[in-house]
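Report on one structure; see the data block that follows.
Heads up, one of the protein chains got dropped from this complex, but the rest are sitting where they should.
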Amino acid sequence: MNLDLREYSVRTDLAVESKEIAENVHGKPLSGLNEQIEEQDGIKITRLDVTTPAVSEQIGKIMGHYITIEVPGLRTQDSDLQERVSAAFSKEFGLFLQKIGIQSAAKVLIVGLGNWNVTPDALGPLVVENVLVTRHYFELAPDQVSPGYREVSAIAPGVLGITGIESSEVVQGIVERTKPDLIIAIDALASRSLERVNTTIQIADIGIHPGSGIGNKRRGLTKEILGIPCIAIGVPTVCYASTIVNNVFDLMKSHFNEEIGSEENVQTKQIMGLLNDLSEGERLGLVKEVLEPLGHDLIVTPKEIDEFIEDIANVIASGLNLALHDAVDPDNVASYTH
Amino acid sequence: MNLDLREYSVRTDLAVESKEIAENVHGKPLSGLNEQIEEQDGIKITRLDVTTPAVSEQIGKIMGHYITIEVPGLRTQDSDLQERVSAAFSKEFGLFLQKIGIQSAAKVLIVGLGNWNVTPDALGPLVVENVLVTRHYFELAPDQVSPGYREVSAIAPGVLGITGIESSEVVQGIVERTKPDLIIAIDALASRSLERVNTTIQIADIGIHPGSGIGNKRRGLTKEILGIPCIAIGVPTVCYASTIVNNVFDLMKSHFNEEIGSEENVQTKQIMGLLNDLSEGERLGLVKEVLEPLGHDLIVTPKEIDEFIEDIANVIASGLNLALHDAVDPDNVASYTH
Amino acid sequence: MNLDLREYSVRTDLAVESKEIAENVHGKPLSGLNEQIEEQDGIKITRLDVTTPAVSEQIGKIMGHYITIEVPGLRTQDSDLQERVSAAFSKEFGLFLQKIGIQSAAKVLIVGLGNWNVTPDALGPLVVENVLVTRHYFELAPDQVSPGYREVSAIAPGVLGITGIESSEVVQGIVERTKPDLIIAIDALASRSLERVNTTIQIADIGIHPGSGIGNKRRGLTKEILGIPCIAIGVPTVCYASTIVNNVFDLMKSHFNEEIGSEENVQTKQIMGLLNDLSEGERLGLVKEVLEPLGHDLIVTPKEIDEFIEDIANVIASGLNLALHDAVDPDNVASYTH
Partner (left out) sequence: MNLDLREYSVRTDLAVESKEIAENVHGKPLSGLNEQIEEQDGIKITRLDVTTPAVSEQIGKIMGHYITIEVPGLRTQDSDLQERVSAAFSKEFGLFLQKIGIQSAAKVLIVGLGNWNVTPDALGPLVVENVLVTRHYFELAPDQVSPGYREVSAIAPGVLGITGIESSEVVQGIVERTKPDLIIAIDALASRSLERVNTTIQIADIGIHPGSGIGNKRRGLTKEILGIPCIAIGVPTVCYASTIVNNVFDLMKSHFNEEIGSEENVQTKQIMGLLNDLSEGERLGLVKEVLEPLGHDLIVTPKEIDEFIEDIANVIASGLNLALHDAVDPDNVASYTH
């Protein structure tokens, strides 16, 4: 019998997932990756540096610095936890700015990618609505701006289907006129596993690349294109039906191996047949082969997306306000978001 | 080796799915079911009568009349198709009223179940907002109501978590005061397969039963409780991650059997291992066993739910306006919805 | 010359305005009114008891207890002030419940009158969304409810044009089934003066009467109809163009009298002509005579209504949560609203 499967790339926007997949394939840790993990009170922070071209190619992620904040509890809509995540995000973001050498006086343009009208894609525009902008005060009356504030502006450039203009062109135009020193781009992402949807925030100094995210941003927002650094903040808000299924195969494999004991994985093979032997890419290929012709490989989002997207946008906006302005502190941060 | 699996019931709110599952188990058509299928221009209508207690138990659906309108194209947001579905729905609904003996002068109370603030659960309230209500004209100036209109009222009773009152209690109170002859209850459903989400409308004369739908409606809206017939109109807008996975196993089985040829399903077994031998209920049990402890068995909805829910609410509201009032016809129906 | 003007009643939903108008006409304080005014930190509280049928007729308000909380600063969207108003409202409301003899264990049904889709009329439904409801816990597991909570349910019955059913009928049906001891009805009001729009909260133990408010509620929610006490909480969110104009005439009169000195009101008369001599009702009649035939007597609301209505709904919902449940206190109240 001939199972002629294409090897699909298990695309994910999250570096921690890419690394996991690559390590599964290689069967061992990869060199050229610095990883540091910290976990406290239900908040797990992974700092991952992709330092060599070789490992960059192996995991399919651009060289750079990646921070992942994972908080499984975020789905429970616990407002105390949200505040703690906001504070943790703010602290990590502040350190990240230092690490990549951003000056404390750097002028920032926050770019909220995505579509207002598609709830799981509205993260970027919602953050834009909630961040504290100050650039107009600096423009109109620079000597009257209190100390402790930095020059921040923000824009939601819309999506190609509504504007007819690529987000990167809109941003480029604005950058040329307003001369910021740094872009912070917020985007909704697709995850490989349903569990990470709405519970993970990724920060990376690599900008936005064509094909990332769930919208239409083919030209990207990168230092090469814009001339200034671009930090991307992403939250997975959707995943493909096919990746859910694929993910379950994985979980089933570990489940049986665990239950049966690793020496007996002959039995796992018995249960799962050849599915057990396929690589993750082959299995995904198989699932897609089955789902796509029927139009079933939909992009899905959890039912509670409306409330979640508000919550996480608020977490990020508060975190940015705290990190970017010394004058904003945990006691007054709530009064700066809407 | 001992795969000690609980047999899970593959719960679905759709009679056509229940029937399919039961026939798969039995391996042959069931007696006591009248089924009539009609398909035209991308709209498939299945009329299913569950006529005996025996078959009712076999398929796990209450005795009654079920109509399913399946329109895979509905996901494409084609406004012409939407109009045709609305007309088809209206025609079927009119015939259904006759079939179950509803008088043409019967006073109708439309009940929109679900939660305004959770997009995939907002179908009912959105229909309520768009149906033509007339009861107040009949109350205030009965002799001035033009011929061709029927007495219709509508209510969105909210959900238990927001009101603290069960929908059925709210409706019962209103029924006692306003004395309608018929309830039409609109509700968002959970489907077993992702493909039916947002593409299927079910009409049934069985009311709303505890545990149906995706909200909290434990007491139900039935003739027994309310004293008047209750027609339920449902659209699946979500499904469980576990049922997506389970559904893919099915598709994979058919896929291989088809590809390989039925005589060779030894090979399918080779590929899928014991998974091939499990009943659907056992497989679902397995998937749930894997997903639930991790909190991964989320309820999901397609990413485009915002636009879809508006569209389908409009289809149903227009269809009801056409079916309930002779004075509304395809030429003027658009001016009655918002 | 013959200025044959009808005397219009200067209708207002606010007792403090009615009293003002009546005293202007009479030229002296009215007997049968107990009034107590307190002012602190920009919050003015007026407690007005209408104690005799005579004065009730004079001011055109039902006998009962009225509390008015006036906070001109509420328009500035100062979140600190909002918290203080919420606390003041809660305190007054608690005292009010005691004064009118409501038991601390009384079961409460909160009724949010008005229309979701018309921003200035959405106050009631928004409060319903943000109050803490507990009735379902008491119903399902009464012995597991922590001490410090009272049984509260909430409903937004919709408006006649959307449901075809009067709010009072919906509420009556629910009252009969769920047997609360007290109704608290929230409604958006029309004010006589633009300055009170969005800055005033009125509490009264007189229920909702036909023709009050800005929606369609002709049958009212009163103890006579419902069999239990009904407290009305109202906030003016709109006013008529004609009352704005009329109000300006008043302001002009006082302005000139003040500027010129009262002995010289001959001059005010010179400036304002016969307008100066008309009673308020006659002047309003004149303005309406001019505006109405042209369709210009529109109901208007301030441009910033979207944000305001959110803010005031939150103030009231927080205040009710604080007042109704001992377990809710200023430190945790924010986590109970959405």
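To keep things simple, chains are lettered A, B and C as they appear, and every chain counts its residues starting from 1.
Rule of thumb we're sticking to: a residue touches a chain if its C-beta (ideal position, glycine included) is under 8 Å from a C-beta of that chain, and two chains touch if they have at least 3 such contacts.
Worth saying up front: this structure is predicted, and the values here are computed from it rather than measured.
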Cross-chain touch to the chain not pictured, restricted to A:Val152, A:Ile183, A:Met252 or A:Ile309, is A:Val152
Which of these touches the unseen chain: C:Ile62, C:Ala87, C:Ala106 or C:Ala241? C:Ala241
Of C:Glu39, C:Glu57 or C:Asp306, which sits in contact with the chain we cannot see? C:Asp306
Give me the chain A residues in contact with the hidden chain, please. 116-117, 128-129, 133-136, 152-158, 160-166, 169-170, 172-178
Using the document's contact rule, name the residues of chain B that touch the chain not shown here. 79-80, 334-335
Interface residues of chain C (partner: the chain not displayed): 1, 3, 72, 75, 117-121, 193-195, 197, 214, 238, 241, 244-245, 247-248, 251-252, 255, 260, 267, 269-276, 286-287, 289-291, 294-296, 298-307
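The working rule: only the chains that are shown with their structure count from here on.
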At what distance in angstrom does the C-alpha mean of chain C lie from that of chain A? 47
Separation of the C-alpha centres, chain B versus chain C, in whole Å, is 43
Whole-Å gap separating chain A and chain B, where each centre is the average of the chain's CA atoms: 36
At least two partner chains per residue is the criterion; list those residues in chain A. none
